[in-house]
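Heads up, one of the protein chains got dropped from this complex, but the rest are sitting where they should.
Order as written gives the chain letters A, B and C; numbering starts at 1 within each chain.
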């Protein structure tokens, strides 16, 4: 028989849906000791909380996250709020002895992240950050190929996260749907929202980043606030690009923007090694590009691996070869691994501390752009 | 408040999982009057039925489908058995006044299909066949574009369904996982299994097929039986290709095989019209190819539409632009439309009668191949 | 020192340019015993002939092909006329002892082709037909991979040649630029013009075709004549598709049309073997698709081979890896091989007899379509 893990979710936006779906599906597709139970959802507005609870089957609601944390019937807290609340909630949740699943980026900055790490480590609670793209099967496969040494010495790492949804100056900042454009709620723009994903994957695949050299730009200088309609200066970075050195000697180039017309959520990366190279992009997330110089030269070329066979990471749990899964499945995989870590008493990556490193790179990137100089990450 | 629709599922294989997942998800993502309730699953073996019920949350099990049909607390029956049982179950279900969702192909042949149509129409029960690919958003979009007249007069329709999983002569026939290779359980090989999908989509998009001219082949002549291990002659078609005329004057070419090395489930179609053309394939099912000759010639070219924006069919129910969904979502969409039809008192396509037309084409194809001549469909 | 081969060209249209360019370039890029010398070009209209001669460096002109054949200073005759003149010229050229390079298709039909084969074989003159696509490096590579046995037993061969330039009913038939739409000049429509290429490649790569089953269509029934402007019935096939069996037991499906909106010259083929598969298309002719099931399953996928390295067929003669060549180079390669055959006293494929087999398939295809039945090729 499976054991329940009672979930209390704070926040109910886009990520609240993605996580709730994952909690529902994981037990249908994975054989695990624990099963998530949707105990409570918390939102400031009771009507919204109630509607969300009904749709997703949460047993109860709260309107004050402190009350949620105080409940004995909650085992794990899922933090899906805007970034500016992550720290406060996480600290309280750690103190309450709850396991914590926190949306990315970990915090508003590395200093906050340090506090959060200290708190969960002191409390000894299981902790994880939702850098979900690690668990896209093609990305997990990339990790496996690199760890097997197939690429040899790495020379280059490239990543981009390109969107185009804020080109119009009419898109507001602040509020429920557009808090990511409000620097007070988000901490930064594309750096914390998009590049953080790229950096997390990069560190996971290619090791730590030593130093960075960045430029940022805010193309639209003023936007109306979603709630007041009043025009306010834009405090976030609309675009950010940086050069870096990895500690293994390879060179990195990273870029993110919300002004790349034609790209909705085009997260791409490419890794060039001595023997082999890898490419991936989020718009066709079920494929991995692979080139191996050791192939017979007559049939040497870029391969596109359709990552659907049962020997691919996570794929034996789904359908049959040739039938693709989508974006939401990465969250299911992350919940499955979280539950497995819980059962085994093992940490589940990315932990808060793993995510802190990404935060440190983000901080260095933003400082470098401001000072117009190279910055060491640590 | 939503109203329950009590589902009784017969069979628990691959399609049983796909449908069960759809019943679970539909209420999270769609706002509908009815919500599916997983009342019972039926399988001959009680242990298997019990395990499936626990995993998917069915409230009860049956081991005799007649008993399932006799239950008053079952509103709708989902037939997921091998093809040779479809008719008998459907006839009984119709008589019992149940709504029926039947896996494709409708029947072993058109004669059986006729009986089934007559039964559901006489009983006046809602009926639908699981030709799920119609509800892949890109395919639904193709339908919309054609119905808007964007392609103009149609000249050509091409479809393929290519797999490679039976190339080895060691793959058995019969049994739970490989009944599709046993002519007694399946009725035919790729024609009923794969081409039926192609034909259903083709008729939906391009209208009726007038006549066909086919060839079939069985590359591996003998296979062991999965249960006895005894080698037996193979009765199914391993590959089938046919030429046809549509009633609108366009030409069709269709091909399916399980011997196309490198393709797992490559269902593709292309439609060439006077003004515009469309392409689609199942290996990247979230994309639609589109070419419009009326474009400014300097920037005229094949477009690849990443079908994830909220104005695309079904997509407002899912994530945000750029984030793809997968195979399983086509079933969720079909359940959503079924529930909507139920609420509105409207038929939901493809009905049994719609599916009968596909069956008639399949019959004509198999006869044409046998007789080595053109065959009219009706 | 190189030896001259004096060329006399008959016709000066599109193919006249392609061949003339090849004669010019071959000596710059290949080291050969023979070098082509552009001795004379023949066209009925002296002004046109003169203009062509000046542009391409022909030393002289003729307006009567019989006079060209009578000249002692002509070693080889290149027949670039419409199809209805191939036979008469070839017979006379053979009798005059000239080497012959003849545009495809060989003749108006197989009976004419037989006469032509008999004539060149009796005369013992070197003879070749311009099925140039064999010498696209990626296609030559496909031949090499198949001959090495990499694909294993072949199950399927598929080819298409799709164009869209005759969709408008205003495109005329007959005349200099559109003789291909006039059945009297061309003999057939897409069958002889486009499918002939597909068939030539198929036989070369996969062996002889045993029987065929075809359908043809003429979508536009009347077109104005280019010279008179008078509307006349269209005698050619606008589209043709056929099923076939190869003698090695594999199945073939072929289709060609000039009504596939969006495709200019999309010649594609795909071969599925027991172990590996190959794809190619003319719109990216410098690439070959390759899938090998024997690859390590984690990195198994379709490869796209960028056929530009120096160990690829013909490529050491051109630029450096990564830099592509184009359509016209296939003709240069064919001239190079012709000159090499001349030096070695060896036949150069496709010979007239090789091309006769393609003609026989074309004849069978047209007969099958007319009679609505399977036809044996021989």
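Following the convention adopted for this analysis, a residue touches a chain if its C-beta (ideal position, glycine included) is under 8 Å from a C-beta of that chain, and two chains touch if they have at least 3 such contacts.
Everything numeric here is computed off the predicted structure, so don't read it as measured data.
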Given the contact definition stated above, which residue among B:245, B:306 or B:333 touches the chain not shown here? B:306
Contacting the left-out chain in the complete assembly, out of C:46, C:111, C:323 or C:343: C:323
Touching the hidden chain in the full complex, which residues of subunit A are there? Just list them. 155-156, 158, 162, 164, 167, 213-215, 217, 219, 239, 241-243, 245, 251, 253, 255, 257, 259-263, 272-277, 291, 293, 302, 372-374
If you put the missing chain back, which residues of subunit C would it touch? 14, 18, 20-21, 24-25, 27-28, 55-56, 163, 165, 263-266, 282-287, 306, 308-309, 318-329
So which bits of subunit B touch the chain we can't see? 141, 144-145, 150, 287-288, 290, 292, 295, 297-306, 309, 311-312
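Simple rule for what comes next: only the chains that are shown with their structure count from here on.
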How many angstrom between the C-alpha centroids of subunit C and subunit A? 55
What's the distance between the Cα centroids of subunit A and subunit B, rounded to whole Å? 36
Subunit B-subunit C separation of Cα centroids, rounded to whole Å: 42
Could you list which residues of subunit B touch at least two other chains? 263
